[in-house]
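Please find one structure pasted underneath; my questions will follow.
And then chain A:
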Amino acid sequence: MHSFSYAAPTSLGEAVTLLAGARGNARVLAGGTDLIVNMRVGRRKPELVVDGKRIPELNELSLTAAGLTLGAAVSCRRAYEHAEVAKRYPALVDSMSLIGSVHIQGRATVGGNLCNAAPSGDAIPTLIALGAQARVLGPNGTREVPVEEFCVAPGKTCLADDELLVSVHIPAPVANSGAHYLRFIPRNEMDIAIAGAGVSVVLDAAKQNFVSARIALASVGPTPIFAREAGALLAGKPINEDSIQLAADSAQAVAKPITDMRGTIEQRKHLVKVLTARALRGAIERAKGA
Partner candidate 1 sequence: MASVWIPATMQHLTGGEAVVQASGSTVRELVNRLDEVYPGLKAAIAQDDGRLRPGVAVAVDGYITSLGLFQRIAERSDVQFVPAIGGG
Partner candidate 2 sequence: MAKKTHVETTLNGEPREFLAEPRQSLLESLRDVMFLTGTKEGCNDGNCGACSVLLDGVLVNSCCVLGVEAQGRSIETVEGLGTADNLHPLQQAFLEETGMQCGICTPGFLMAAKALLQKNPNPSEDEARLWLAGNLCRCTGYDKLIRAVLKAGQVMAKEAA
């Protein structure tokens, strides 16, 4: 591995100062399960690594009426083992319990998954589907970024060099809503998604029709894709297989996958439709149970 400096600030201010001083040559370390591996293979070569795990705000895990605040350094395991988080956000648990092994989940964070900005990041479609906002701090203060705007290219985010992801905020689930994330991998664990689909639905009180839906896709484009149209199509539609297929077709249409060692364009286009339909069925099931 290349040589770098390490700092473990204990406040946000200290962290932002360190980042600003490094002029783009710093990376924030949360779980490290992407960053350390990427540094080891030379994919990232920061001169400074800023460990965020000693900053209180990055360790915040709070549930309020407004929703869930998940600090950027909160590990997946800490989050999904939180009974109330698991109860209110089962789709988030779907995602968090798919990121690597249990070992990885003990370190990996949702914030890190977002900042790594891989098209396959399993947490990202779920965050998009749940309408999450990223809270970003820079020298000029805090800004909120909808998660669907956070990743801009493979491995690249909207963060400026001197900005830091503090937390993600996920709104409280509304009545009659449900969400689900599914990905497809060749093995049963430990793989990168060949395709993934995260959906959330809101049903009417009678649970006959969709009120709204949000659908987001993994591994079928340079960034996770918010399939806005696919979700919007469902508003007012009856809950049936035709509606599900309509949305799945729409999701498939916005998928722009590539062929690589993990899958072909055709396989991914096919899978994204299958997964969208299956995730919708799962989300509906959860909404009906809610």
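As a convention for this text, a contact is a pair of C-beta atoms (placed from the backbone, for glycine too) under 8 Å apart; a residue touches a chain by one contact, two chains touch by 3 or more; residues count from 1.
Picked so that all candidates are chains of the complex that A comes from, given by their letters.
Since we're looking at a predicted model, the values are computed, not measured.
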All of 1 or 2 sit in the complex with chain A; the one touching it is 2
In the complex, chain A touches candidate 2 at residues 1-6, 8, 29, 31-33, 36-37, 39-41, 49, 51, 53, 75, 77, 100-104, 106-107, 188-190
